[in-house]
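Only one protein chain is missing; all other protein chains are in place.
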Amino acid sequence: MAGEKLKPRDPDWETKVRASFARQTFMDTIGARLSAVSPGRCEIELPFRRDLCQQHGFLHGGVVTAIAANAGGYAAFTLMPPATSVVGIEYKLNLFASPKGERVVARGRVVRPGKTLYVVEAEVEAESGGERRAIGRMLATMMCVEGIPEVGQEVRP
Amino acid sequence: MAGEKLKPRDPDWETKVRASFARQTFMDTIGARLSAVSPGRCEIELPFRRDLCQQHGFLHGGVVTAIAANAGGYAAFTLMPPATSVVGIEYKLNLFASPKGERVVARGRVVRPGKTLYVVEAEVEAESGGERRAIGRMLATMMCVEGIPEVGQEVRP
Amino acid sequence: MAGEKLKPRDPDWETKVRASFARQTFMDTIGARLSAVSPGRCEIELPFRRDLCQQHGFLHGGVVTAIAANAGGYAAFTLMPPATSVVGIEYKLNLFASPKGERVVARGRVVRPGKTLYVVEAEVEAESGGERRAIGRMLATMMCVEGIPEVGQEVRP
Partner (left out) sequence: MAGEKLKPRDPDWETKVRASFARQTFMDTIGARLSAVSPGRCEIELPFRRDLCQQHGFLHGGVVTAIAANAGGYAAFTLMPPATSVVGIEYKLNLFASPKGERVVARGRVVRPGKTLYVVEAEVEAESGGERRAIGRMLATMMCVEGIPEVGQEVRP
């Protein structure tokens, strides 16, 4: 999308992204936080925790997928019109190094904003002792949906 | 793999799969359990919990990915030789219906057992009021690795 | 989809699938043919040809993708309503053995028929000296679209 402008169609894009993220109980459960958001981009970070691991003591691939999918999904949500919601259609993650260290960061980006389908990507890095190392890459499809209220929201007319 | 025999090369395949699953702290954190395992197959189930959700109150896609990847990964692990370990190389999940209901079950299966790479698939169903509904499908690549000790294991010589 | 009925919504499903396939000049260029079609399923076969190969003398992965995507896409098209068309949204192919032998066959199947999005899978086999060998697996998303005329068709009102 180099050079293309990604213009939000909802003036409240930041508020709605942060509110939606806050409704994700799973993010709270694993201790992830939305560390940055701008039109077409979103960053989520997760401090390492011993209770989120797979058998080798690295962060579980499902945990990495969760933050990468959210980084991509909320990057897309920044560009969606008012009174819509974002859902993931499919995710593909390549995990090429061990998710270990002090924290993992996923940076999502909209590759292609469509009318209903948004193609997104996310890169995932692990930080350890001040050093960053790329550990994963996601390519995924998000969908803009209407009429599915988020938790605590009224059903939209 | 219709008609092909999937023979474990490790007589202790079931013990090692269960022990490895038990080392995954993340499975304990989300309350998932390994409900069935046989050569080339593995099933994992997860009761619904309110603290594992995304913004609409459905199970988070990362949680679904976690149990699907484990179902596929441990299906592959049943066929791997002694003194090896399984790691996920890449996962692709299509999530085509909402992960809601009383529980979600992922059934993994080895599509192709290779020398180091195993192609696996998993189907995911949600159960609600006694009814099962397909909600997702995974196609993924697992790798058989040596020399990466699991938590609490000695480094293998 | 075990046990679920896949009912075509277009009585002319077979005619339209065969007509659409016949409009694909690329299938003619590579010598592929639609060898079987039924509601929710489609099979495409391709005799080996020396001018369709990659550097090792095996069929090119793009050729395998083409017939697998068509097998899945036309499996989906059998279930789509009249006056619509099928387009591929995303394909993921695992190619785990060499596409060589006398011919390659892709068998596509609808995993989930949605309103606009269809999740499909395809398995690919190579036949050599009377023996079949699985060589690939695809998981893909197809979309039902309106208003895109196929070659030689009038724009639908």
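When the chains are written out, they are named A, B and C in that same order, and each has its own residue count from 1.
Heads up, the rule we're going with is that a residue touches a chain if its C-beta (ideal position, glycine included) is under 8 Å from a C-beta of that chain, and two chains touch if they have at least 3 such contacts.
Treat the numbers as computed from the prediction; the structure is a model and nothing was measured.
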| item | value |
| --- | --- |
| For subunit B, residues in touch with the removed chain | 89-90, 92, 116-117, 141 |
| Absent chain, residues of subunit A that touch it | 1, 92, 94, 96-97, 111-112, 114, 117, 119, 121, 134, 137-139, 141 |
| Hidden partner interface residues of subunit C, rising order | 20-21, 23-26, 28-29, 50-57, 60-63, 65-67, 69-70, 85, 87-96, 148-151 |
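Simple rule for what comes next: only the chains that are shown with their structure count from here on.
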| item | value |
| --- | --- |
| Chain contact topology (line, ring, star, complete or other) | complete |
| Interface sides of subunit B and subunit C: same vs different residues, half threshold | same |
| Distance between the centres, which are taken as Cα means, of subunit B and subunit A, whole angstrom | 23 |
| Length of the line joining the C-alpha centres of subunit A and subunit C, rounded to whole Å | 32 |
| Whole-Å separation of chain centres (CA-atom averages), subunit B against subunit C | 29 |
| Interface hub residues of subunit A, defined as touching at least two other chains | 89-90, 92 |
